[in-house]
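All protein chains but one are shown in place.
Up next, chain A:
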Amino acid sequence: MIKVTNLEKSLGGSKILNNINLNIEKGSIYGLIGPNGAGKTTLIKTLVGIYEPEAGKVMINGESIKENTKIKSRIGYVSDFQYFYPNFTVSEMAWFYRNTYPMWNEEKYNSLKNIFKLPNKKIKRLSKGMKTQLSLLLNLSISPEVLILDEPTSGLDPVIRRKVLNLIVDEVSINNTTVLTSTHNLLELEQICDHIGIMYNGEILLEENIDEIKSKVRKIQVVFNGTIPEEIKNHKDVLHIDYKGKVYQFVVNDNLDEFIEETKKYNPILLEMIDMSLEEIFIYKMGGVGYAFEDITL
């Protein structure tokens, strides 16, 4: 559905996107995560046609996004900052969207209005959260084939946030919409996404199905008889070691079976798997590329 090939983009003399390759299947919810300054917003803006890349291509449904009104009419985009016409009212913005997008659904708009309950004020009088809600309202009402969201729940209260996540999931399950969402809230990502991409320094470090990534990066709790063996301590697949007394917790990336076999050679008293959240996986994975956090308490 969305295919990005060798994408490169610089801003202000700095390279922000460096040879990005991405493949998002139709009907999936793809979560894009990364630290601040990773290039997520730049990537998203290039995907929707706001920025033109220096190299590479963005193809949606096999067509280039550049100046393609047909494709853009099927894309809903909720940005991190909403740039609406400040002197337009909410209903005037809806009028603009209604007459721009051919697949505008008036019934859906009316039912979503009851959920978001926005006052019909001028845009400049709305708070940041209200503007985000307006953007969601409008972009869901256009019945998009592709929905691209840049931190869509930022600035929203918990109740609306929950509703928005449900709406996104409904959009996918009912209309088979393809969703790309970027967020810092990994808990939310874990709840709704089936694929994630981890971005760092303008590159996609990892792109994986969530279940698969959770199966690849595991936490193992081990208690050894004596001190931790050097071979285990320096194992190539260990991302992080934490310990309290004799109890060691290893975060292992790939080759889990090999690591377990190596560990068993030292007859540990205890060896068990511990579930990891997506947040933990992200933190330890980023630590593997030098974006380290010290003494993380989770």
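Everything below uses one rule, namely that a contact is a pair of C-beta atoms (placed from the backbone, for glycine too) under 8 Å apart; a residue touches a chain by one contact, two chains touch by 3 or more; residues count from 1.
Everything that follows uses one rule, which is that contacts and distances are computed from a predicted model.
The unshown chain of the complex is recorded in UniProt as "ABC-2 transporter permease", chosen from "Cell shape-determining protein MreC", "Zinc-finger domain-containing protein", "ABC-2 transporter permease" or "PadR family transcriptional regulator". When the whole complex is considered, the residue among A:64, A:100, A:166 or A:215 that touches the unshown chain is A:100. Of the candidate positions A:77, A:116, A:200 or A:224, contact with the hidden chain is made by A:77.
Of A:25, A:52, A:106 or A:261, it is A:52 that touches the chain left out of the display.
Listed for chain A, the residues touching the missing chain in the whole complex are 10-14, 16, 45, 48-52, 67, 69-70, 72-73, 75, 77, 79, 81-88, 92, 96, 99-101.
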